[in-house]
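With one protein chain withheld, the remaining protein chains of the complex are depicted in position.
== subunit A ==
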């Protein structure tokens, strides 16, 4: 083991009560198989997955049930074997409390695996094939945001990743899921990191863990052994576990505003994601379960469980002994960044790292907000070096331009400012609302621009069509005028010819002229009818001849041919006679 490398500090930060010991006493427990699983099609950032199973179909554990829709999307797999009962909007763990399309799977209790394809010698594989495997396993960041991992790994193909950071910080109070993952799955995590190293070929690998997790640090150090990665112990401070904050602590570099860590050659992955990568590559298993903390004073036995994704929250709370009368507020995530759940029939999804069932003493209702006194504590607490009081001021005035100028989008919504605010102003909610408004306005503007282009293109097309029609009309008018002139000239010529040499036989040239002039002659109704009759007769004759050629033995057809021939000749003669009559006139 090498010596502890240098670490840096982040600006701001707070030290809220840890409350982590409650859920670590019972180790890592297995959640019993639930009877019914709710699998939302949107468990990640990006496009909703598309179901590939039918209602009533039996699926096996690990079978693909919804495929990724586009590059920024994640497939969903069946967490156990059973019957697909419905594909419908179902309760969804989201701050909005809105329903989301989900596949409802009824477990058959057999937990029968589909055929898995483990890849033990992944070192012989191309990194691209491994990325495909990670994509196909439906892995999205398990730390909380849920960004598709394969996309993140390939986000800047032109940049070399020199530092791979594995995030085991887990700085938010109450949550111990990553701690438990490292204590109980350290060798697998390290194997997963090795897969990531094979894909990215980084110069160094840093595993950041806060110093309040001595067991996890020991387990990880043991699992790492002599491998080229370093476990870096960092002081406990909230929010050290934020991606940009951890990068700053471990490397002293700052991610540029609006940029990605990959822009400065760094990539950050959660320990849970490394474990999922191990399962996907070395075991061939898709992401169908995760480790989740069940905690809060309203639970009799707070603990950590490995639960199938899609397990209803009510089942998990029952497993941990929920005392319904003590429950005041149910939060998904931690007390700082989590959101209140309104419906406990919603399931846990790939990003759910903690369920906090708080009593009224634990999560008291915030006192009413008082006016800002400009004390500046929020600016001191902000890990992103923003000015929350200014942002608050502009958010109240809905001055979106100023909000953007004050770098609102660098806010990581950690809640440190609201935590220290003596006036109890819900600052983060102002910032979230401000971001939502600005995004809405930007979306509207881009849509307006798109509509404008379509409208203008349509106008151009209509103009072009009108011009075209006008040109065609003119061409027709000219042609008609020319024909009329030719007819008149013809008539005049014939008159002179007839008057000059009435008896002389007609030469070839006038014949040609006659045919040409006939083409442009407008036919009378009677002539038209005759012409049509002749054409019909010719068609009938040709059809009969064709049929006869196909089956020469048909006696009926043979008999028909002479009749048709005769009919055609008659019709044609009648028409010709009529035409020549006209010309003589």
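Everything below uses one rule, namely that a residue touches a chain if its C-beta (ideal position, glycine included) is under 8 Å from a C-beta of that chain, and two chains touch if they have at least 3 such contacts; residues count from 1.
What we mean here is this: contacts and distances are computed from a predicted model.
When the unshown chain is looked up in UniProt, the name that turns up among "Ion-translocating oxidoreductase complex subunit B", "histidine kinase", "Ring-1,2-phenylacetyl-CoA epoxidase subunit PaaA" or "Peptidase S8" is "Ion-translocating oxidoreductase complex subunit B".
When the full complex is taken into account, the listed residue touching the unshown chain is A:369, out of A:28, A:314, A:369 or A:535.
The hidden chain makes contact, of the residues A:55, A:318, A:433 or A:532, with A:433. Considering A:132, A:449 or A:472, the position touching the chain not shown turns out to be A:449 (whole complex). Residues of subunit A that touch the chain left out of view are 42, 48, 92, 94-96, 98, 100, 329, 365-371, 395-396, 415, 418, 426, 428-430, 432-437, 439-440, 444, 447-452, 454-459.
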